[in-house]
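Of the protein chains in this complex, one is absent; all others appear in place.
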Amino acid sequence: MFDRFDIFFVQQLINGFSVGLVYALVAIGFTLIFGVLNVVNFAHGEIYMIGAYAGLLAIVFLAPPWVALLLLVLAAGIVSGVALERAAFKPFRRFRDEASLKSKAMRESTLLSSLAVSIVVRESVEKIFGADMQAIPRAYADAMQEPISLGELAVASGQIAILAAAILMFAALQWILTRTDIGLSIRAVAANPLGAQYVGVNVDRTVIATFAIGSGMGAVAGILIGLYQGTIFPAMGFAPGVKAFVAMVMGGLNSIPGAVICAIVLGLAEAVATEFFGQGWADLVAYVFLVLTLVFFPTGLFGAGRERV
Amino acid sequence: MMTTRRSLLAAAAPAPVAARVAVAQPRRILIGYQLPLTGEFSQYGERFRNSALMALDAFNRSGRLPVPVEIVFEDTRSDPREAVAVARKFVDNREIVAVLGDFSSSASIQAGRVYAEVGMPQLSQTASHPDFVKISPWQFRNITTQAYEGPRVAEWMRENGVRRVAVVAIQNDWGQSVVSNFAEAFRSGGGEVVATQFFNPGNREFRAILTEIARARPDAIYIGMFYEDGAAFLQQRRQLNIRVPVYATSSLYEPKLVELAGAGAEGVFLSTTFMATSPEPHVRAYVEEYRRRFGSEPNMFSAQAFDAVNILLEAIVRAWPEATRARVREELARTRDFPGVTGVTTFDPETREPAKTLARMRIENGQFVLVR
Partner (left out) sequence: MRTVLAPLAVFAVLFGALPAGLSAAGSGYLFRLADVTLIFCILALSMQLITGVAGLLTLGHAAFYGIGAYTAAILSTRVGLDAGLTIPASGLVSALFGVLIALPTMRLVSIYFAVATLGLGEMIYVTLLNWVSFTRGPLGIGDIPPLRPFGFDLSSPLGTYFLVAALAALALVVVHRLAHSYYGNALRALREDDQCAEAMGLPVVRLKIEVFAIATFLAGIAGALWAHTTGYVNPADFRFAESILILAMVVVGGLGSIPGAIVGAALLILLPEALRAIGEVRILAVGLIMFLCILFLPKGLFGEVAALDLVRRQFGAAWGGSPAVRPLGWR
């Protein structure tokens, strides 16, 4: 048993940490949108995918420097996020009467409208680019996939880039949420939409801004992770999307730091579980964690303790 | 027992009707092709259709039959619900004499049960599930299974002095057969399988698996997965600095692998039935026409579909003028030494398993190079 705690185990922890960061990058935008709207955005994985494809197109046709590439992808994410909000979420905010606000049918219709949009987007991308993995020009792929040896351990350059991106995004989001007007209104709407409206917050604008920020971050995550893993394909958003969802729930649904911590814990647990059970069963870890958290901490590990009925 | 006999009789009843139709010289002959044209496997279905159209056009131009042959393509997404519905649809169409497809083994098996029940020859280009041809005498496949490939790779490794091997395969029916057939052959040759890992379909994060394997210090890694997973695997192996040679199944023979995995693909050993760089004239003609018509490189899957369509067309020619489902099945079972682009193919009349020749390849400087 203890012979497992060797240099390979340390390598395994590094692997798990980097997987956790991938989940965290996706979870940040996901949690932001959930926190405000209190509905699950099934199309977040597709925004992530659009980010990767937008970045790839930019690389192939423009070969921009890295900063310009990330800004382009950010813009693509913001545009698609706003479009998604317009198409799948805004139509359902026209119902303002009490019955509709409380109606479960209404809440589930946004869940399904985002799901329908995600099907349409994924199928369209599949039709345009094909369902297979896209080849990435080597100059960009190599920059993210170069091995860096640390004695017997190895990390990839992309892992460092993703760590940096995660820290940067997290910090930027905290700054936006606590230091800007739009962040203030986002927090107000998240806390109580009706109350925010009474004190003069423009709820519509706030929701659009939330989608813009969350989707922009999702798109940047998409291109970074796509380049680092070398896997850009139409269904790429599903697997990290589900894990990010789990991390978000474990973190308490509306707590971004909670989601990030839980994402990293999840990544570590999966890597360690592979040591003992094989990868097939390691996939179970995320769901076991999810169910245990829900049963013993019904509002998540970092939840605000606000019961959602 | 009684019921079985009765249902057999019921199945046999429509046969004379079909025979009369054939004798009355149909205006055309229809073949059904069920394949994924939408969804996550659509890139494979697209290649199948491209190859099928090529084979069909060449055949109809050759004028070997007085009537044209047509193929009805139906999309199933390789989804079992749709695969069975499409199978029913094909069976209903009395003009269809044989069916090609499906892509995944599970969809092929589910559709195959319909074909077995009604009596429709089915030839899949890719279904490698061990149970597929055991459904009934109506099932054929044009893919060498791992029962054939595994022992040959094991032997190759032994020749290269590999004693300890780690196996990684996708957790699906095919991946299961990769591991069991290879491990058995390798152990019986005195080797040791030091680690076995299955990964769930859709997972493309292999670092944890690679690290776990590296601890066992194998002499080589054998991987059974599709080329996209393989590209991610090879690329992550390079990032982790694991310098163990990799042997791969023929499914990794795909020009895009090198593009996707870059330097990670360097030095991979694999065996394949199809070689795009083969000097043989009929292979070169196929590769060149495919490139010209569809602007992309053919891979093993497209070549297998091309051969499957041609094998079926040959069987129909031999059955002519009595091109009924039963006769086409008989002729399919008589396929011998068919000179396809995936090598010379013979169907075993009893087990209906194909035998082909396997070539050994290695990736060097971003090219697939024939070994010896």
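Of note:
Lettered A and B in written order, each chain numbered from 1.
Here, a residue touches a chain if its C-beta (ideal position, glycine included) is under 8 Å from a C-beta of that chain, and two chains touch if they have at least 3 such contacts.
These numbers come from a predicted model, not from an experiment.
If you put the hidden chain back, the residue from B:Leu56, B:Val69 or B:Ile109 that touches it is B:Ile109.
Touching the missing chain, out of A:Ile7, A:Val60 or A:Leu112, is residue A:Leu112. Within the set B:Tyr44, B:Trp138, B:Phe198 or B:Phe269, the residue that contacts the chain not displayed is B:Phe198.
Only one of the listed residues, B:Asp102, B:Glu149 or B:Asp173, touches the absent chain: B:Asp173.
Taking the complete complex into account, residues 3, 6-7, 37-39, 42, 74-75, 77, 80-82, 84-85, 88-89, 91-92, 106, 109-110, 113-114, 118, 129-131, 135, 171-173, 175-176, 198, 200-201 of chain B touch the chain not shown.
Listed here are the chain A residues that touch the chain not shown: 38, 40, 87-88, 91-92, 95-99, 101-106, 108-109, 112-113, 115-117, 119-120, 123-124, 127, 194, 242, 245-246, 249, 253, 278, 280-281, 283-284, 286-288, 290-291, 294-295, 298-299, 307-309.
The criterion applied here is as follows: only the chains that are shown with their structure count from here on.
For this pair, chain A with chain B, the centres built from the Cα atoms lie 37 Å apart. Within the complex, the chain A residues that touch chain B are 6, 8, 11-12, 15-16, 18-19, 22, 123, 126, 130-133, 135-136, 138, 141-142, 145-147, 149, 154-156, 229-231, 233-235, 238-239, 270-271, 274-275, 278-280, 282-283. Note for the complex: chain B touches chain A at residues 38-43, 46, 171, 196-200, 202-205, 207-209, 211-212, 214-215, 228, 231-232, 235-236, 238-241, 256, 259-264.
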